[in-house]
Each structure stands twice: as C-alpha cells, then as structure tokens.
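A single protein chain has been omitted from the complex, and every remaining protein chain is retained in its original position.
And now, chain A:
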C-alpha cells in the first residue's frame, strides 16, 4: 500500500500559507503567506525549524516564492504589485532588487532553468519576462498579453526557455522567443478546462504538462512536434499540445496546485477538499492515451484548503504542503 507518512507539522504563518519552495539542495525551503512574511526553514536534528524570517519586503500578501536554480536568489511575488529578489551577498538575506511594472497583484514568479530569465504574472492579465542583466539588475524583455483574464501561475519548461501560464480565462498558454526577431510570442493555447486553471507542472522531459483547475479535474497534455509519427496536425512549424488524459471524479473541490516529481514520475495534487492525492502512471500504457491511477489519498491532510504541494528536488520522496490553516506539513511518500 502506498501512503503519505507525516514527518512534521509546523504552525508556520499567521493566516493563510499560500506557497512553499524547495531550495535546490533540498535542505532548505521558503514559505510565504497572508502575514507578509517569508520564512526560511532548514533541517536541524529536531526536524525543520525556522532559520531566517524576511519581513518588511512587501506591503501585502506574499503569494509565491521561488528559489533560483543556483540557490543564491529567492524571488517573492506579492499582491502589492511588486516582485522582490533576495540574496545574501552581504552575509544575510536582503532584498537587493524590486521588479515593478504590474498594475496590481502579482500572483506567480518563476526562474528559467538557466536562471537567466524570470517570469511573473498577475491580475492585470499580463505575463512579464525579465532578463537578469547584471548584479541586482533586471530588465523587462517582454510583456505578454495573451490571456483575457487574470493569470494565476507561470512555470518554465525544465530544460528549455519555454514558458507556460495558467489563467482565470480557463486556458493555458505556451510562449517562446522567436529566434529571428527575439520577440516573445504565444505559440500554443491549451483549451479544455471548464473554469479557472490554478496551476500546472511539466514532467521531467518537458514534453508533457499536467494542469489542475477549479473544474475539479486534472488534465495531462502532450506536445506533438512538427512531423510527429502519430500524424497529429501541427500548424506553423510550432508544436501543438493535445489533452491526452483527464482525471475527473477524484477531486470534490477546486484543485489549487499540482506537482509532477521529476524522479519518481508521481503526480501530487493540493485541493480545496483538504485532501492530498498521489497519482501514478500505469505501466506499459499507450503514450498517446495514458492511464493514471490514484494510489494514495490523504484525507484531512490539512484542516482547511491545501494551497500548494512540492516534491523535494533530491529524490527522497519528501513532499511539503501548506494550507489556509496556517500550517506547513512535511510528508514522506512510502510505496510498500
């Protein structure tokens, strides 16, 4: 039987905990929430303990935090309309750059795999791509207005400079930089969800994407490149993305986050029904019509909505989650 074993439960923030982010070394994670505080947690002998508290960075709720791939920078996106970049060049963590430009709430921030680009999105319906231009310098490369409602989440492809965004307009969009004129363009629109798409996650190859929505479903999408063997029609030399699997009937309320583990291949979901679920791809299934089985369902994972789930990047099957109840929980996935 597969199960999620609770390793530790932490009263982490006052009010809603919106997001958690693992440091690439897997020994530290950051958390943020309604209390406008960023907490950095590290593993001590007694378990996870707060090591640093970053206060005064933002005037309103901090919606998302993200470690850079090198682990030296932490970005935080806030309802106050700004994105802050923190580092500890001076010996302790300080905010050394602030990205301004969104008209109002910034809802998500993500570093590209090289760490050279940042993406942000928000209620003003736009997605911004920023380039790291030097020490504490960030230059806006593109403002993408492909969505017609607020944008909930931005996520980068695991190895390429390909960006995906999820929106209140029920769609997911994929963006790439045109090699000829260096312009960023929306190259694909993924339509199938019936209402807000809250989050998305690439698999380790970046050729599949899992999305989750307030329509209580998870959808798996596959990239079909030009001249693909299956003969899926592809226009304009860009790949097309096709929904190859819908997981419906499992969640009873909105699904706020989804995480595809790049080591185990397991998919974890965080839902407004207080449950964390783990899905596993069936072996030997058709790659163009795969089956995913629900292998673990943790009832009352939190006492309120689960807002975020993240797999530890070091392949130890640890999962961290956070909730409206002010708590963070660290879990170990066991498949016995």
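Here is the rule we go by: a residue touches a chain if its C-beta (ideal position, glycine included) is under 8 Å from a C-beta of that chain, and two chains touch if they have at least 3 such contacts; residues count from 1.
In this text, contacts and distances are computed from a predicted model.
One chain of the assembly is not displayed; among "MMS19 nucleotide excision repair protein", "Large ribosomal subunit protein bL27m", "Thioredoxin domain-containing protein" or "MIP18 family-like domain-containing protein", its UniProt protein name is "MIP18 family-like domain-containing protein". Contact with the undisplayed chain is limited, among A:14, A:51, A:89 or A:253, to A:253. Interface note: of A:109, A:214, A:259 or A:308, the residue touching the hidden chain in the full complex is A:214.
Among the residues A:9, A:195 or A:228, only A:195 touches the chain that is left out of the figure. Shown as candidates are A:43, A:60, A:242 or A:262; the residue that touches the absent chain is A:60. Mapped onto chain A, the interface with the missing chain covers residues 16, 34, 60-61, 63, 79, 105, 107, 123, 150, 152, 168, 195-196, 214, 253-254, 272-273, 303-305, 324-325.
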